[in-house]
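The structure under discussion appears below in the form of structure tokens.
One chain of protein is taken out of this complex; the other chains stay put.
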Amino acid sequence: MSDAPVLEVNDLSMVFGGLRAVDNVSLNIKKGEIVALIGPNGAGKTTFFNCITGVYIPTHGEVKINTSEGSAVLNGLKPNVINEKGLARTFQNIRLFSNMTVLENVMIGRHQSLKSGILSSVLRTKKNRIEEQKVIDDSYEILRKIGLEMYVNELACNLPYGAQRRLEIARAMATNPFLLLLDEPAAGMNPQETNDLVELIERLRKEEDITILLIEHDMSLVMTLSERIYVVDYGKMIATGTPEEIKNNKEVIKAYLGEDIDA
Amino acid sequence: MNLEYFFSLFLGGLTRGSIYALIALGYTMVYGIIKLINFAHGEIYMIGAFTSLIIGAALAMSGMNPILIFVLACLAAIVYSAAYGITIERLAYRPLRKAPRLSVLISAIGMSIFLQNYVLLAQTSDFLPFPLVLPNMKFLKPIEHMMTTTQFLILISTAVVMVLLTILIKFTRMGKAMRATSQDKDMAQLVGINVDRVISMTFLIGSATAALGGVLISSHIGQINFYIGFIAGIKAFVAAVLGGIGSIPGAVLGSFVLGLTESFGTGYISSDYEDAFAFIILILILIFKPAGLLGRKENEKV
Partner (left out) sequence: MITIKDLKKAFLNALWFIFLTFPIMVMKVNTINDTLIWRWMNMLYIGVAAFVFTLLGKIYTVRKANRSEIVKPSLIQIVNSKMENKKVRYSSLAAVVAIVILYPFLMSMYQTSIMTTALMYVVLGLGLNIVVGFGGLLHLGYAAFYAVGAYTYGLLFYHFGLNFWLCLPIGAVFSALFGIILGFPILRLRGDYLAIVTLAFGEIVRLVLENWNEFSFGPSGIANIARPMIFGQKLKLAQVTNFTYFIAVGLTILTIIVIRRMESSKMGRAWEAMREDEIACQAMGIDITKAKLTAFSMGAVWAGIMGVLFAAKTTFINPASFTTWESIVILCVVVIGGMGSIPGVIAGALIFILTPEYLRAFSQYRMLIFGIALVVMMIFRPGGIIPKIRRSYQFAADKEETQEVEA
């Protein structure tokens, strides 16, 4: 396999009316990396995610993936097709299927892997039954791995907050991605839950052979987890580097603390 | 081409459009504030028409001056429709303010079914001749064959209502509170706006204008029954969507476009499909310009 980055974003821009929410951002991630995207509120991070995952069609630029199956350009594809290509995401403001059970939430993630059509499920063919049983077992296995097995039959909306965030990850993992995009996975968590999350993300990368791009405000999490950090402000990329470099970058400090830091 | 025929269709279209506008305002205001299609709004209009018929007929038996009767019956219709509007919001929508939108919508449909049957059972299923007729005005004599006094009155009152409403929304405290509430209900509450009162007020104004429309169109057509609210309501809704739901000038524009289309469509194409024009316009607009003529596109936050 070549050294080409798994995700390559070139000169991506997203314009809403007069607002350039994302302005000429380029980014690349190598296989197996954990990369963080940080920046003040309203910097355009989630918009950037939405452009990559097909919720928005970027005004300009290119989103490209390179996998063992070759390269592909993702611009303009529908979100479900992008998911099929191996990108899965979570949402900042939790978007679970609230009135379905935890297991069913994960089972939906397995949707793509199911081959049987309506007719064979209505006739309950043998193939269909085996497939259904496999979905149930696989989904349970994912829940076990993420530590949610005690909630299998609970409604997603009845879960404690931290567990809901983890369920978002479980559901995304069920789609069998090579790249996982986490949008503020630790938002609203207490320190204990955040620690568990760090442990979970590291374990996922190791065991599942996965690459991770995350947006996060919790700096301790970002600094422990990520190998490289990209910083955006007002839609523009202002810095990139290792956690150490970013910590000492003047531009970044200015963006976070305001203009007159030196004054 | 017969120019006179064209003009009478044009005036007919304007009249229709004015009536749709009076009803569409209620839809659009309510939608602007609580994002609900108030399915019962057509029924409010029907109740307005019925109230004026009942009060008007009762007063007529006492042998009062017809113009005075018209004014009193009109007032009664406005007061009662407004009261029904507020009560419906209180009973059927307010308890569901935090519920999924589908629930509120179903509740609104339930209210609409209830009100239709309420009038049907308490009054009658027959068409009743509408007793409020205005004497013809002298200065309209030369164009009488194209425009009746009632039509003239409809156009004038719609214009007056539009002006008053624009003033209310642009320049008064209540108008400001309404605009704030439609932007962000929680934030409006935080800055001290009584959101419940603003919503009630919206229902009150929307219902009152619908009642005025009900009285005017009934005296134009000359008969009513319990079912008139359904079709009129749907068409006014189409007008509101056409103009961009939530936008007041949009509702007015949409109403005139719809009224003229229907008038020319039935006049030049076929009157069999009179009601179909509105529905076809609705489907086309939603496919090609879902935000409507003057509406803003809403992006869901992800």
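So that you can tell them apart, the chains are marked A and B in the order they are listed, and the count of residues begins at 1 in each.
In this text, a contact is a pair of C-beta atoms (placed from the backbone, for glycine too) under 8 Å apart; a residue touches a chain by one contact, two chains touch by 3 or more.
Bear in mind that the values here come from a model prediction, so they are computed numbers and not experimental data.
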Selected residue (touches chain absent from view) among A:Val6, A:Ile38 or A:Ala88: A:Ala88
Residue among A:Ile108, A:Met219 or A:Ile238 that touches the chain left out of view: A:Ile108
Hidden-chain contact residue, picked from the options A:Asn28, A:Thr46 or A:Thr175: A:Thr175
Residues in chain B touching the chain absent from view: 35-37, 47, 50-51, 53-55, 57-58, 61, 76, 80, 83-84, 87, 91-92, 95-96, 99-107, 109-119, 121-124, 126, 128-131, 230, 234, 237-238, 241, 272-273, 275-276, 278-280, 282-283, 286-287, 290, 300, 302
Footprint left on chain A by the chain that the document does not show: 53-55, 78-80, 83-84, 88-89, 91, 95-101, 103-104, 107-109, 111-112, 114, 116, 118, 121-122, 124, 128, 132, 136, 140, 144, 149-150, 152-155, 158, 171-172, 174-175
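The working rule: only the chains that are shown with their structure count from here on.
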Distance from the mean Cα position of chain B to that of chain A, given in whole angstrom: 48
